[in-house]
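Here the complex is missing one protein chain, while the rest keep their positions.
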Amino acid sequence: MGRKILLDKINIPGIKTYEVYRQNGGYASVEKALKQMTPDEVTEEVKTSGIRGRGGAGFPVGMKWSFIDKKSGNPRHLVCNADESEPGTFKDRYLMEYIPHLLIEGMITSSYALGANLSYIYIRGEYMWVYKILERAIAEAKAAGWLGKNILGSGYDLDLYVQVGGGAYICGEETALIESLEGKRGNPRIKPPFPAVKGLWQNPTVVNNVESISAVPWIVMNTGAEYAKIGIERSTGTKLISASGHIKNPGVYEIELGVSVEEFINSDEYCGGMIDDRPLKALVPGGSSVPILPAHLIYKTAAGTDRLMTYESLSDGGFATGSMLGSGGFIVYNDTTCIVRNTWNFSRFYHHESCGQCTPCREGTGWLEKILWRIENGQGREEDIELLWSIQSKIEGNTICPLGDAASWPVAAAIRHFKEEFEYHIRFPEKIKNRDHFVAEPFDKVRHLVAKQTV
Amino acid sequence: MGEISNIKQNINISEALMARINELISHYPEDKRKSALLPVLHEVQDAHDNWLSIELQDKVAEILHIKPVEVYEVVSFYTMFNRRPIGKYMFEFCQTSCCVTRGVENLMDYACEKLGVGIGETTADGMFEIRGVECLGACGYAPMLQLGDFYHENLSKEKFDQLVEDCKAGKITLHDK
C-alpha cells in the first residue's frame, strides 16, 4: 500500500464535518504555524518539500510563494484554483466534497505564510453542491475561531470566502481566474505582470491548486524534508490521480510518485486492469491536453526503461515518445476507441472553451475541429493530415495563454502516433460511417488496408 | 449579436434573495462590488426559472452599480447562464472523451428518443430539455449528467428512466439552498 497524505482520513465516518475533522487532528497545522512558526518558516518548509503545483503545470509551489511581492505594502491574496475542468480530471472535487476542512486548513496555513488577510477559493460553477459544502465548512471554521480577527490570539487576521464560476474552462488559467473573480469575462491577462506582483484587484496574489494547498497541512506538521523523502527525484510527495476510461475501477487514487504505470493500470489497488480485458490501445496520462501515448510507449519509455508515474518519467522522450503528468487526469483507452473521433472530441472541447481573445486560438481551434469532424465523418482529404499538422504548429506558442498549446498538443500527438488511423478514415469513408466503427472491427484488424495502399 | 429572448420575465427580487445578494457582496472589499457578479447571477437565475432576461440582467447591473453591458458581456461568456427560457428539468449530458468511452452518445440518443426532442430542444410541455455539454469533472463516474445543482452519475438507461419518473413526480430538487 502506498503512503496516504491527503486521503489518509478519507474513510473516517463523518470526516466531512468540523467536529470529526478536528477530533482527528484537523487544524493542528494552523496551531503550529501561527504559534510556533514565522510566515517565512512555513514558506521554507514548503520549498524544502519540493512539492510541485498539482494543477498541471508542475511549477514548484514554494518558489511561487517566494515570488509574491511583499515590498509594495499592498494587500496580498491567496486564491485557490478549484476550477477543475481539464477533461479527465476530477480529483479536487473529491477532496473538497469528502474532506472540505482539509482545504480550508491548508488555505489558512498558506495564507499565513503569504501574509494574506483576504483569500478566496474559486470553484467551477458546475460544482454547485461542492460550493455549498465549502460555504458551510467555512462557516463552521469561522464559528470555531479559525477565521476572522486575531486567530488563536496570534494577531493574524484572515477572511476566507468561496466564489463560484459560471462555466468556462479557461478560468482554470490563473489570470483568467482572477478576471472572473473580479466579475469579468474570463479572458487571460497579458503577462507580465504576473499575479505575484499584480493579481487580484492589482494586488500581489498567489494562485494554487486545491491539491497543492491541501498538502500544506501535512508538510507543516511533518516537515518539508519528510515530504521530500516520498517519491523520486524532483517528483516528491504523493499525487492524486483521476483514473477514467476503459478500466475496471475508475476513481481517484493517491499514489506515491514513482509507482509504475503498468502497476497503476493493472493492480487491484488502483485501476484493476482493463474493462472486459480488452487490449490497451492508448493512454492520456495527465488530462486531455497532454500528448496521447500509443500502447508500445505506455509501460516502457522509448529507451526501454519502465515508465513511472513521475513528472520526469512520463515526459521521458519529450513529445516525440513521451507525454506529461499534467493534472493527473489519467484516461485509458482500449481497442474500441477511434483515435480520430477522440481527437475530434478534444478539439471540439478546446474550440468550445477558447475565450476568443487572441487570433491563433480563436480562429485555429475552430478550424482544427472542423477538419477533424470532416475526417471522422468520411469527408477527409489526403492533404488534411498535413493541414492539421500545420495549423496546430501555428497555434502552439503563439497565443496569450496555454490554451492554444493545450489545443495543439493532442492533435499533434494523435497524428504522430496514429497517422494510419487518419489515413484509414480518409481512404475508407464507407467503413467509418457508424460512429462505433472500431467496436465491431478494431483498427488492428483493418490496419493492413492502409498499409497496402500507396499514395 | 448575443442571444436574447423577447419573452417577458416576471422579476421578483424577494427579501430573502436580496439578503443573500448583500451577503455575497459583503465577501469583497466595498469598492469591488462587481466581483460579486457571478455568484449573484447564479442566485438571481435560480430564483427566476433558471434564465436571465435582459431586464433581469439590467436589474443585476443596478444592484451591483455597474453598466448593463458589463453584465451582458459576462452572461454571454459563461455557459451556465441561460439567456432564454429553458425546460424545467434540463439534462446536461457530459459528452467529452471520458464519458464517450462509457457510452454517453448512445445514452443521449436514448434520452432524445424517449423525450421526443433533439439536443438543445425543450419538450412541448416545457418540462424537459436535453443538452450536450463539455467535461463536468466526473470522468470516473461516466456516463453522467447534471440536473440543476447536482450530478447524476454512473448512468444507465434504467437510471435515466427512473430520473425522468422522479422529475415527473416532483421528487427532484434542482437547487441546494
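By letter and in written order, the chains are A and B; residue numbering begins at 1 in each of them.
The rule is short, and it goes like this: a contact is a pair of C-beta atoms (placed from the backbone, for glycine too) under 8 Å apart; a residue touches a chain by one contact, two chains touch by 3 or more.
Keep in mind that, in the parts below, contacts and distances are computed from a predicted model.
Trainee: Which of "Tagatose 1,6-diphosphate aldolase", "Radical SAM/Cys-rich domain-containing protein", "NADH dehydrogenase subunit G" or "Peptide ABC transporter permease" is the UniProt protein name of the chain not shown?
Mentor: UniProt protein name of the non-displayed chain: "NADH dehydrogenase subunit G".
Trainee: Considering the whole complex, which of A:E269, A:E363 or A:D436 touches the chain not shown?
Mentor: A:E363
Trainee: Of A:K239, A:H351, A:H417 or A:H437, which one is in contact with the hidden chain?
Mentor: A:H351
Trainee: Hey, which chain B residues sit against the chain that's not shown?
Mentor: Residues in contact with the chain left out: 1-2, 4, 54, 67-70, 72-73, 76-77.
Trainee: Under the stated touch rule, tell me which residues of chain A contact the chain that is not displayed.
Mentor: Missing-chain contacts on chain A: residues 168, 185, 190, 192, 351-360, 362-367, 370-371, 374, 387, 390, 394, 397-400.
Keep this in mind: only the chains that are shown with their structure count from here on.
Trainee: Express in whole angstrom the distance between the two chain centres, defined as the mean CA positions of chain A and chain B.
Mentor: 25
Trainee: For the complex, which residues does chain B have touching chain A?
Mentor: Per the touch definition, chain B meets chain A at residues 27, 29, 32, 34-39, 41-42, 64, 66, 70, 73-74, 77-81, 95-98, 100-101, 105, 134-142, 146, 148-151, 175-176.
Trainee: Under the stated contact criterion, what part of chain A meets chain B in this complex?
Mentor: 84-90, 93, 118, 124-129, 132, 161, 163-169, 180-186, 201, 242-246, 250-252, 284, 288, 329, 331, 333, 337, 341-342, 345-346, 348-349, 352-353, 355, 435
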